[in-house]
Every structure is written in structure tokens, then in C-alpha cells.
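With one protein chain removed, the remaining protein chains of the complex are shown where they sit.
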Amino acid sequence: MPPEAPATRRFFREAIARALREEMRRDPSLLLLGQDIGAFGGPYRDFEGLLAEFGPARVRDTPVAEAAMVGLGVGAAAAGARTLVAITYMDFLMPALDPLVNYAAKLRFKTAGQLAAPVVVKTTAGAKGQGVAHSQCLEAWLMNVPGLAVVAPSSPGDAYGLLKTALRAPGPVVFVDHKRLFPMAGPVPDAEAAIPFGLAAIRRAGRDVTLATHGWMTHPTLAAAASLAEAGISAEVVELRSLAPLDIETLAASAARTGALVAVEEGQLPCGVGAEIAFRVRECVPALAVARVGARPVPVSSNPVLEAASLPDAPRIAAAARRLLRPSAGETA
Amino acid sequence: MPPEAPATRRFFREAIARALREEMRRDPSLLLLGQDIGAFGGPYRDFEGLLAEFGPARVRDTPVAEAAMVGLGVGAAAAGARTLVAITYMDFLMPALDPLVNYAAKLRFKTAGQLAAPVVVKTTAGAKGQGVAHSQCLEAWLMNVPGLAVVAPSSPGDAYGLLKTALRAPGPVVFVDHKRLFPMAGPVPDAEAAIPFGLAAIRRAGRDVTLATHGWMTHPTLAAAASLAEAGISAEVVELRSLAPLDIETLAASAARTGALVAVEEGQLPCGVGAEIAFRVRECVPALAVARVGARPVPVSSNPVLEAASLPDAPRIAAAARRLLRPSAGETA
Amino acid sequence: MSDAALLRTMLLCRAVEARLAARPDCGFQLFSAGEEAVAAGLCAVLGPGDQLLCSGRSIAPALARGLDPAAVVAELLGRTGGPCRGRAGRGHLAQPSAGFFGAHAVVAGNLSIAAGVALAFQAAARPGIVAVLFGDGAAGAGALHETLNIAALWQLPLLFVCSNNGWSISTPAAAHLAPARVADLARPFGIPAATVDGTDAPAVRDAAAALAAGIRAGGGPAFLEAVSVRLGPHSTSARESRTRADLAALAARDPIARLSAALGEALAAPLRAAADAAADAAFRTAEASPPATADELDDAA
Partner (left out) sequence: MSDAALLRTMLLCRAVEARLAARPDCGFQLFSAGEEAVAAGLCAVLGPGDQLLCSGRSIAPALARGLDPAAVVAELLGRTGGPCRGRAGRGHLAQPSAGFFGAHAVVAGNLSIAAGVALAFQAAARPGIVAVLFGDGAAGAGALHETLNIAALWQLPLLFVCSNNGWSISTPAAAHLAPARVADLARPFGIPAATVDGTDAPAVRDAAAALAAGIRAGGGPAFLEAVSVRLGPHSTSARESRTRADLAALAARDPIARLSAALGEALAAPLRAAADAAADAAFRTAEASPPATADELDDAA
């Protein structure tokens, strides 16, 4: 949204509920499927009020059957409805990858356009005290699949705008939020507004290094930029927002200005988001100093000490930037 | 294997069957689970003879239930057996990622070493006329998961040696073969020999460019190197063999010598194997020309014309190398 | 649909598959020989407002659903005259405008998709029903359980049809499926279920009609198990795993021979000739269609 648009401070969950409500009103074919999204309003209350307004035929509580949930959402979308399927945690997307990847992502191509699957799979990534099978970030897997769009907001305003676009997209979209975003509040434009996919946002301008990230990690990355500023390093923070399509132009332009790129993600590094954006940016900016920051190669424990130790945070991000800019300094993360 | 070891020419499937047979004899706890691996001998006959020798209690035909197959294999492995689960095509690994990634890959860490899951998931990647949901290469997803080993041979000898190591590994291993490898024959050492994980192999020495690849793509890549040689370009071909762990030393040493790296894979490029090895090699060899070659971002059709058009082949690999070395030449793939 | 029409449909399926099998360039195919009565009997009760989904064993289902045989053959041969422009082939053949939502080559992968189509029908108050055809092998997959449960809870207009040919590739049902009857799987969910001789086309039609009527009347999902035979090997690339004696016993259950005998050679012979002619014509038309070219890929991104 343009910064001057009138906006009101809303919780992340409220922004999601508003996007859903508006799109449910606009598109009577839109169905919502998910565990505990009806009377309960969703595990994070981001579906609150929707059952009351739209009724149980359009807001459907499902069994714990992620594979079938996504299969139904995809099938209904292919048959003329539009659907949003809520998969509580991204770890539980695994059983549902078959309908999403083997069917939905292929559908438009394989039927030569006779069918398409305008389904939104909304799911929650990342760690917040729930342990090894409730904390993973699988965005990179999804970016690897042609035919899927993948978006990951970091703020209520973007969640609102990106979800609206997702709910109007011609094919499957995975909308990835994060457990730590739900307690957050931030400005959401008062007027109806969708944010197009494929547009990164510069969250902080800087001259010395570009920090690229997405989703929740935007916040520790901004904190890292602030601490770098105290140390006299001017960091630009680029938030990707849309992972597929990827806005390499904005990122490469920033990296070309700063000459250095640190790719930050909460997920695992090998074949991760950072590996991809590093490759793509270097295609545009060959002489670039590049580093990446991500999870340590260990499962994410529910133990708060171990969880924190395994994931990137502002000090580690800042340390990576400092190391990149002054390779001789020999700091450790 | 050292080249001088006495060896006999065997089909790929025979090399696999031999590794299985030897390990079944060595380790009486080893169980094989898979669809049609018993009397039928496996879809590619790579299980032939095993039922006859080891009986139906150890060589078990399963229902078409990939999630449970891997779950059972993992659970039995955790409980003191050793298991190999055959998942016919890698596309069908999707429903089985929950037990593999959410359970097996975490098990040793989360139980502080009380349990581990020495399971081998053997599966077949890649395209050969079977269409959009039977052709995918998902190695990059697996490399993204800490706690999984991933290997991908390109020859009978390596299949034999890597499978033996997989069947002795302390934790979960995904052994990825390829539909196009089964008709191939090649030398397999006469003496029992395992190939350690984490060792890449230089398949052809060269001076001008390093072509890095794995699995079936090794063959088109070698063909590309041969055609480059005719054009006066000396290409070194490094076959990774083991994707996790990754032998960056061998690859970086080659890239340091040649100054140029083309990463070749059959799978999709975004967050792919090439993105990862490019990043890792550049950490060691900063001033490096890098390109990657992979599938076009489209589903892989069963239509032979479309299948061929969507995947890398020797001419495209060679063209990418030429473009990388002579950026002004402006050739197109 | 009359018994003669059922025979006509089955003969067309057989004739098309036989011609395809004879071609060296036929590609990777799964044939329905022996299972035509399931496709014909089921499709006899589906109307234009209904949709059919099936597994990768799709040729007979598509033809029985009434797709233009020339277009089906064009698709199988990778020609742009196919409804999917030769991109999908047998494994993913689809023509939703003709009520054939499509094949999906992932075993059991179409079950929840079909339930989704039924959900869209229900949500839009569309009158049709959705039928999903799958094999006994698919019955061991968790997708069936999840889909039965949701279809029952939500009373979706969905007809589950299992062509139980007794085999999942080389594995006999006794080794891959504990229940003696696949239809028993529907019962805990309160879903009406029937088992019928799947080599008896009129019997399949009548059983399907009864169940479909219940669905159309708002009774929610139903389940039909048709006990069929697979006369040939699993696929064009699979070895035949059954003995000669087994195969001879199966051949005696050929649904086409059975209905031909019932209707009499005087009626069957001209139908056979017509089917052969229709199949020949379909191949001629299909071969005149241009093969797909790499340009198709430009449409994918």
C-alpha cells in the first residue's frame, strides 16, 4: 500500500479475517476449509466471525485429514468454486503435497487450460515453542514447484493485501504466515486494496549491505539493521513478500547499490530460499559479496533454549553482515 | 572403486539386487518393503531373486500406501530392524514425507540418541514417458532436511557401492535412482565393496569448465563434455554421487582449476541442487563464472516431444557451457 | 441405456485399445480389456451434468463417457487434436466439458479431488453427481478413508466405484487388502454400498443406477464395488505375472463375450463391425492431427 493511504492499526489475525470476509462477500463461490475454523475461529482467531456471517456451508470445519482437505479444496476449485484450505502448521502440508504438487500445480498445463485450480493453501510456518514437527519452514520446497505461487507476509497490511490477491489468483497459491506474526499489530489500509504478487518491498534504505528476507524473519532482520546502524553500517532491508514469483529486479537493484547481499531465512539453508536468491541476484550483479543466514542444520526443539539457539536472530544476522563486509574481522555468530 | 579392481559388467538392476542380497545375508534384521518387490521382482526387476532366497517374512509386498510403507519402515528400523522401503517413483514420496521428515529425520536428535532410524528409502526419479506425476526429481527437497542422507548413483558400480553404504548407515538415507538407468550395464567390482558417502567422482578431466551433476544427468553431461571437446573446450565432469553429505572439496578444487562451473540437474532450478552447489562452491572460489541447467519450469509431459523439450540434454548443457565461457557468443539453448 | 448400447460401448473400447496396442509408438498404456463392463455400466447412468474421474486406466472410461473417439486417440498419440492437446496422454486425459473431469495417474489421487468436485456441485446447488472410478489397489490407500469420511459427513453427491480386478500390478488383492469385500470399507461410514459382478454390464448399470438414484435424491455418497477381470498385463511395459491357466480362466469371464452371447451373434456381429469401423475412423482422424510441438511449453508459465 502507498504509505499515505489512510490506515488503521489492526492485529495480524484481524487483517486476515478482513481479507477473507471481503473476498467471501465478493465471490459467493469461495469456500473455506480447515480444522477448527468455524465456531472456534481458527487456532489463531484469524477466521473469527466468518462462520456467523457466511454459515457452515461455506466455512467448513474438517477432520484432521490434511491430504483430503487439500484434495477437496483443489477439486472444488477445479470445478468452479474458489477455495481456501487452512493447514494449521506447514509441517502438516507434507501429507497434502500430493494433491497440491502432483495435481493442482500441473492442472492448467496438463489439461491445456480446460481446468485450473484457484485454491489458496494458507499455512503457518516457523517456530514458537512447539517442537520438531511443528516448526518447519518449507517455502523452498514450494518455490521448487512450477505452477505454484508462494507468498509470505510479515505485517498485517501485507497479509491483508496479499491474501486478497491470492484469493483472486488463477491458480494455486500457498500463503505462508508465521506463528510469531499473530500477536502483532500494524496499519491496514482502510480502503479495499490488493497487493500484487511479485513485488518486493524496501523496508529500510541503506548503502552498505542488502539484507533480503521474508515473513517473520523481516523483524529480526530489521532489528539487525538497526544494530548495524549503531555500528556505522548502513543496511538496506528488502522484504521479498512474494517468493514465487520472485521480484529479482528490486533485490538486484538494491544489491547493485550496496555491493553486498545477506540472504536471511528461518528455514534450512541447503537448497533454501537464500541459495536461490543469491544465484538469481548474482546473475544480475556478478561482483557481489554474498552470505546467507538460516537455521542450524538441526531439528527445532520445543525447548526454548534450543529453539533460540538453532534459529537466526538479530545478533546473528548482524554478525553475518559484519563478517561479509569486513571478512578479516573474524567475528562469530 | 579403484579402477584396477577386478570387475564384471552387470546391469544396473543386477547391481542393486546384489547389494541387497549381500546385505540381507550379512544383516538378518534387514527387511525389504515395497510394492511388487516379491515374486514380481520389482517394477525394474531390481529385487529379482530376493523373495526366493529370503522368503516372504523379509521381502514384503505392500499395499499401495506409501505413507504407511515408510512409516512402517521407519518404525521397524527404530525398533532394531534395518529396513529398505521401495517407493516406485519419487513423486509418490510426497505422502510419505511425514514419517520420513517429521519423524525419521528428527528421531536421533529428539530422543537424545535413544532411538535412530536406519531406514533406506529407495526411489526412482526422473522422466521416461510417464508424465506429470511420475517424472519429478525432488532431491533438493530432501537436501533441505537435516538428518537425511541423500545419494544418487549414475552407474551399476556406484549403485552397488552406495546402496551397501546406505544399508549400513546409522540413520535415514534416500537412495535415488532413475528410470533411465535400469537398462544400463557397467562394471561392478567382483569383490564386496562399499562406497562411502560424501565423495564426488571426477568422471572426465578438463581444464576450461567444471560440469557438476548427479544421477542420470551424468550421461548427457558426459556427452556434452565430449561435444565441447570437439569444439576445443575442455570440460571436467564432476559427479556428486552423494547429495547429502555433499563433497564440496572435490567440486571446489575442480572449479578452482577451471574457473567456471555449470551445475546440471534434471529437476527444477529454483531452490534446486544447482543453486546449492553454486552457493557452496562460490564460498570457496569467489571469482567463478557460474551457470545452471535444469528443467524448464513446466510439468513434464508423457508426450515424448514435450518431455524432451522440457529437460536438459547434451546440446543444452554444452550450450550453457559455451555461453558461460564466451558470454558474447550469444548462443541459445 | 439398452444392453445393446452397453455392448456397443464395450466393443468400441476394445477395438480402440486393440489398435493402440498394435502400434509400436503406442507409448506407456494401461488397458481396460476385461473391465469395459464397469466403465460402460457406470457411464450408462451418468448424464451430461455429471462428472467422471478415474485412475490412469482411463481409455475405456473416457470412451464410455462418450468422448469423441478420434479426440481420445489423438490425445493418446500425443496429437494436438486431443482435448488436452496431447499433453496429458492416457494418464491425465480429461475433457470436463464432456463430463469427463479426468484421469489421474497417482493411485488413489483422484478420490479427494472427486470429492472436491462433488463439494463444488453441492455448494453451487448444481444437480449433478460425481463418480470416481478406482481400483482395488487404491482401496488400501488412506485417501479412500479420508474421502469416505468427509463425503459421508458432508453428504456429498459422490459415487465411489471400485473396479476390483483383483490385482495391484502383480500383487493379488488377498495380499494387499485385508477386507474380503472392498465395499465393506464404506459401511462404518454409513455409506450405502453394493458389490456387483463387474463382468456383467447390465448388472453394473442397474446397481449403479440404484445407487446414483439415491445420491440424486439427496442421500449423500454411495459405494459400488464391481468385481472385474484384467485380461492383459498391468501395462504395456509390465511383465504378465499370472499363469497361463489363470489367464485362461479370466478369459472365460470376458464381459464382451458374455454380453455378446447373451444378446446373440446376430445382434453382436454388426455391432462389432461398427465398432471396428469407428475405431479405424478414429485413428485415421487422429493421425491427421498435428503432433504436439515444443511450443506447447510456452503456455505453461
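We call the chains A, B and C, going by the order they appear; numbering starts again at 1 in every chain.
Throughout what follows, contacts are C-beta pairs under 8 Å (C-beta built on N, C-alpha and C of every residue); 3 or more make two chains touch, one makes a residue touch a chain.
Quantities reported herein were computed from a predicted structural model and do not represent experimental measurements.
S.K.: Mind giving the shown chains that are in contact with the missing chain?
M.R.: A, B, C
S.K.: With the missing chain put back, one of A:D91, A:E139, A:D208 or A:D247 would touch it. Which one?
M.R.: Answering carefully, the residue with contact to the hidden chain is A:D91.
S.K.: Who touches the missing chain here, C:G27, C:G56, C:G91 or C:G140?
M.R.: C:G140
S.K.: Of the residues A:R21, A:R257, A:R280 or A:R296, which one touches the chain left out of the display?
M.R.: With A:R21, A:R257, A:R280 or A:R296 as choices, the missing chain is touched by A:R296.
S.K.: Just name the one of B:L20, B:I37 or B:A76 that touches the chain not displayed here.
M.R.: Spelled out, the listed residue whose C-beta touches the missing chain is B:A76.
S.K.: Hey, which chain A residues sit against the chain that's not shown?
M.R.: Answer for chain A: residues 35-36, 38-40, 43, 61-65, 67-68, 91-92, 95, 129-134, 296-299, 301-306, 309-310 touch the chain left out.
S.K.: Which parts of chain C are in contact with the chain that was left out?
M.R.: Contact residues on chain C toward the absent chain are 140-146, 148-150, 152-153, 175-180, 184-185, 187-190.
S.K.: For chain B, which residues lie in contact with the unshown chain of the complex?
M.R.: On the side of chain B, residues 29, 31, 57-58, 60, 62-63, 65, 67-68, 70-81, 83, 98-99, 102-103, 106, 109-115, 146-147 touch the unshown chain.
In this section, only the chains that are shown with their structure count from here on.
S.K.: So, comparing each chain's Cα centre against the centre of all protein Cα atoms, which one is closest?
M.R.: B
S.K.: Could you please state the distance in Å, as a whole number, between where the Cα atoms of chain A are centred and where those of chain C are centred?
M.R.: Chain A and chain C have C-alpha centres separated by 40 Å.
S.K.: Can you check how far apart chain B and chain C are, centre to centre, with Cα atoms defining each centre and the answer in Å?
M.R.: Distance between chain centres, rounded to whole Å: 36 Å.
S.K.: Take the average of all CA coordinates in chain A, do the same for chain B, and state the distance between these two points in whole angstrom.
M.R.: The answer is 30 Å.
S.K.: Check each residue of chain C and list the ones that touch at least two other chains.
M.R.: 87-88, 92, 104, 106, 109, 142, 296, 300-301, in rising order.
S.K.: Multi-chain contacts in chain B: which residues touch at least two other chains?
M.R.: 67, 91-92, 95, 131-133, 297-299, 301
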